[in-house]
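First up is the structure itself, then whatever we jot down about it.
Here the complex is missing a single protein chain, while all its other protein chains stay put.
By letter and in written order, the chains are A and B; residue numbering begins at 1 in each of them.
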Amino acid sequence: MTDRARHPVLIAALCLLLLVGVLIAAVSFGASGLSIRHALWLLFFPDASPEAALVWDVRLPRAVLAMLVGANLAIAGVLIQTLTRNPLASPQTFGINAGASLAIVACLIAFPSLKGSGTVGPAFAGAAGVGLAMWALSVSRVMNELKLALAGVSIQLVLSALVQAILIANNAAQDIVYWLAGSLSAAQWPKVWLILPFSLIGGGLALAGARHFGVLALDQTTGLSLGQNARYTGGVAAMLVVVLAGSAVAVCGPIGFIGLLVPHVVRRLAGGDMAVVLVLSAIVGPLLLGTADLVGRIVVFPAEMPVGVVTALIGAPAFLAILYGRRAR
Amino acid sequence: MKDTHEHHEDRRAFVVGGAMLLLLGLVSLFGIMIGAVNLSFSQVLEAFGGGKNAFIVTEYRLPRVAISILAGAAFGLAGVFLQGALRNPLASPDVVGITKWAGLGAFSAGLLAPPAWSAWAIPLGVMAGALIGAAALLAIGRRFGGSTTALALTGVALGMFAQALIQYAMVLFPSRADQSMVWLAGSVYGSTGADVAALSLWLLLCLPVVVIAAGRLDAGGFGDDTLTSIGLAPPWLRGGLIVVSVLLTGGAVAAVGSMGFLGLLAPHAARLLVGPRSRHLVPVSALLGALALSIADLAGRVVALPNEIPAGIVAAVIGGPYLVFLLSKEKSRHD
Partner (left out) sequence: MSSLTRRAFSFAIVTAALAGAPFAKAEDGPRTIEHRLGTTELSGKPTKVVALEFSFVQALDALGVVPAGIADDNQTKRIEQLLGKTIDYASVGTRLEPNLELISNLAPDLIIADEIRHSAIYQQLGSIAPTIVLNSWEGDYETIKTSVVTIADALGDKARGEQALAEHEARIAALVAHIPKGEKRRILLAVATPDSMSLHTSASFTGSVFKAMGLTPAIESSDAVESGAGLERLVSVAPDILLVATDPGGTVLDQWQDNAVWNAIPAVRNKMVFEVGRNQFSRFRGLKTAEMIAGEVLAKVYDAK
């Protein structure tokens, strides 16, 4: 037991250290010809120069946004996998990202003047619509895990088709492809302020309720005896998933694999204790997304690869590796 | 007792199949009669002899109707074999990523080959993509010990990989994003007689393996131990079924784009209607796939005149809620 308790702290410290490294790298690297040393200098000693503004108003908000979105998606992933007792569940595979995207795309087309914070409302509504449907299906016990996952995938298919339909009908695909792939390139401080409260409240509530959510992770027969209480906890968890994933989609589009992958990675690193998994996910998620964004900015320099593409290209093989690891154990 | 039960099932399948055929005939007839220009039955008959409406009937609507039936049936069959191979209702050519790899192949061919070559370069790319995806699926799946769930999960991951590359291609060439989206959604718009001939030929070539696969499909439902005990090698059986599924999917995707939903939907509905025995399930799945795509195309052509809604989108929009309904229905059936 003591052995287990020490490991997570060590791992968390290590990941935090890496996270700081990624943050510094993200701030010092960019398309304009600013030297890495100069950029770092400006990060700690800003002046009134345009270069300082570049570091502080373009690169830093982007790095911070990557951290927040990564944390949101990772925590949402942990919660949804717990809630549905399904290792394949994630905001992406259960259609919650797609629900938020659909609502945002529909609103952007219908009300082009909608900007910035205006997308959060629709995102929540869309995410909540799908989340509610999935939760109702999961609570009603009409379906087993497999069928539930199938329902999630089918909902995701339908919603993506609707997004495509709207874009095709309005000739708007070329404007939105970047956002649709999941991209951080439009990051600015206002977007950070937009998502920050949801990250703090959502993450905080998830941590506070970790013990209760842990109960949900037990198998169905045990959970059944807990009755009403388990349903209530499940409802709270579902709401948190909606808030965390919805706000993430609102600021940077549907980014996949973070929510699917991080819980698996963390559980492998530090076992199954809910509180530990949540805390570590809030560190590993940002680490993964921050790294992916950095990679996307470097590989096709000076152009950018959307971070959603990078997470999928890294995430798919990593997911296979996890599968392989599970088999070995 | 058992015999009469079986007899009852046969009769049920026969009735369902007959009804489907009738419905398919009706939908196809409507498909030829209505559209942006509505034609009466006699006008349609006249058009076969030439005249003003000859183009609309013989060169525009007829190939569309034919390709909807063929591609829909191919998707339905592909779904049945894949679900049988993986013993998993989640499996469909779309979910395990085969359509996505086919799509990636098409994109690569479309980007690398000049537009004038696209007529043959894209189908070639589709087949190459689908086969590469399936080969990767089987190769990686085998290393995981060949369990069906692991195989399905491998497919999901591989599909997402291909999807990401497709998305990147769309980001690189945003001016073609609209077109790409239509193709990704799946559309029978602009099908020609040559397309119909090509797909018919392909399906005809696939027919022998389809028949063999249908004969082995019931065995796919057994566990690996049972299979070994009755003298079938599980990896070969499952691998074979998957390859047949890939061949069918590849042909259909080359004809109508990476439509994903039918392979998931048709086998499900068929299983509810006629039960899990392959000699009922296989033909009814094919019919249902054909019917679903035909209805989707007809609806997509007439609801937003003069614009068209790609059939794949209509299929997903009608089919999605229906699938969720089916899923909840299935539970009560088994109680």
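Keep in mind that, in the parts below, a residue touches a chain if its C-beta (ideal position, glycine included) is under 8 Å from a C-beta of that chain, and two chains touch if they have at least 3 such contacts.
Nothing here was measured: the structure is a model prediction, and the numbers come from that model.
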item: Chains shown that the absent chain touches, full complex; value: A, B
item: Sole contact to the chain not displayed, among B:94, B:178 or B:297; value: B:178
item: Option touching the unshown chain, where A:94, A:179, A:198 or A:257 are the choices; value: A:179
item: Residues from chain B at the interface with the omitted partner, ascending; value: 35-37, 52, 55-56, 59-61, 115-116, 118, 171, 174-176, 178-179, 182, 187, 189-190, 192, 194, 305-308, 310
item: Sites on chain A contacted by the missing partner chain, in the whole complex; value: 30-33, 50-51, 53-54, 56-59, 108, 111-116, 168, 171, 174-179, 183, 185-186, 188, 190, 302-304, 306
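Just so we're on the same page, only the chains that are shown with their structure count from here on.
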item: Whole-Å gap between the CA centroids of chain A and chain B; value: 33
item: Contact footprint of chain B on chain A as seen in their complex; value: 88, 93, 133, 137, 142-143, 146-147, 149-151, 153-155, 157-158, 160-162, 164-165, 167-169, 171, 173-174, 177-178, 180-181, 256-257, 305-306, 308-309, 312-313, 315-317, 319-320, 323-324, 327
item: Of chain B, residues touching chain A in the complex; value: 88-90, 94-95, 140, 143-145, 147, 150, 153-154, 156-158, 160-161, 163-165, 167-168, 170-171, 174-175, 177-178, 180-182, 184-185, 260-261, 264, 304, 307, 309-310, 312-313, 316-317, 319-321, 323-324, 327-328, 330-331
